[in-house]
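Coming up: chain A.
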Amino acid sequence: MRSGYFRILPALLTALCGALLSSPAPAADPQRVVSLGGPITEIVYALGAGDRLVGADASSIYPAAAEKLPKVGYYRGFAVEGVIGLQPQLVLASDQAGPPAAMAQLQKLGIPVVVLSAEPTLEGLEQRLEGVAKALGLGNAGHEQVARIRAEVSRLTQTRSKQSVLLLSAHSGKLQAAGEGTAADALLRLTGARNLFADKGYKPLSAEAAAALQPEVIVTTTLSVEANGGIKGFLAQPGIAVTPAARNGRLVVMDDLLLLGFGPRLPEALRELQAGLAARP
Partner candidate 1 sequence: MRSPSPALAVPAAPRARRRPSPLQLLLILCLLLAALALASASSGAVRIPLAHLADLWRTPADPQAAFWRNVLLEVRLPRVVFAIVVGSGLAISGAVMQALFRNPLAEPGLIGVSLGGALGAVGAIVLGAQSLAIIAPAAFVGSLLATGAAYRLGTVQPGVANLLLAGVAINAICASVIGVFTYQATDVQLRNLTFWNMGSLAGANWSMLAWLTPWVLLLSILLIRDWRALNALLLGEREAQHLGFALRRLRHRIVILCALLVGPLVAVAGTISFIGLVVPHLVRLTQGADHRWLLPITLAGGALVMTLADWLARMIVMPAELPIGIITAFIGGPFLLWLLTRRQG
Partner candidate 2 sequence: MLHAESLACARGERVVLRDISLTLTPGKLLGVLGANGAGKTSLLATLAGEIPAHGGSLQLDGRALHAYSTAELARRRAVLPQSPSLSFDLGVREVVAMGAYPFGNLPASRLETLIARVLALADATVLSTRRYLALSGGEQQRVQFARVLLQTLAARAEDEYRVLMLDEPTASLDPRHQVQLLQGVARIAREEGVASLLVLHDVNLAAQWCDRLMLLTRGACVAQGTPREVLTPENLETVYGLPAQVIPHPAQADTPLVLFASRVEA
């Protein structure tokens, strides 16, 4: 160990002296972009700039073209050298991306990083859209999208739903309910329906608690249903089986990123959720 320590000392000193900390200004019109976070990737494609992406994180699964991008790991624990190796002129990162040390290293290396809020609100979405458009030098493209989304959402939200709903995900076999502050909850609020789960964030939910909440409708994601052997299997889970939702077959299944992304497809998501809530078995 001693030898190892002395061996790095010179490098350490050089590093300390040579550390450049100036925050770089992004190029006006960056052509090589890495996106960290599925919703961000989706925004880049929505703005018609998908061809500029040279890499993305593992959660970037929409649109289909995004799946073909080189992946640098999950955005909450991305591989910093993987990003650097793609020689990006710009990194677009969700504020949930990390670890912080990796983010700091990108900055230190002079790679422009634009961090975007992941907040699941209309305002948050607008910030993301405009932030990405600005960083990509796309001028008004962001505004246009925002205006379109605003108009559609305000039209859609004139229909109000009154059902009591449970938002569930069950990726690893364990039920998790989405509460206040989650993207799914924010989407549900726009429909007017009531989220039965009052706690904050995603929390594990026992079978008994699911039964006790007596939801009229259960909303979940495609991956959760797949992980539980299809719709039948999902509804047959203990606790869920005895809810009014399961008895009446009121299960709304939505694409993961659509339900949880709070991205440019928000009107689409809203429409789909509303349709699901309104459907009669």
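Here is how the candidates were picked: all candidates are chains of the complex that A comes from, given by their letters.
Quick note on the criterion: a contact is a pair of C-beta atoms (placed from the backbone, for glycine too) under 8 Å apart; a residue touches a chain by one contact, two chains touch by 3 or more; residues count from 1.
What you see is a predicted model, and the numbers here were worked out from it, not measured in a lab.
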Single touching candidate for chain A, where 1 or 2 all sit in one complex: 1
Residue ranges of chain A in contact with candidate 1 within the complex: 1-5, 7-8, 11-12, 14-16, 18-20, 55, 58, 70-73, 76-86, 96, 98-102, 104-105, 108-110, 181, 200-201, 203-204
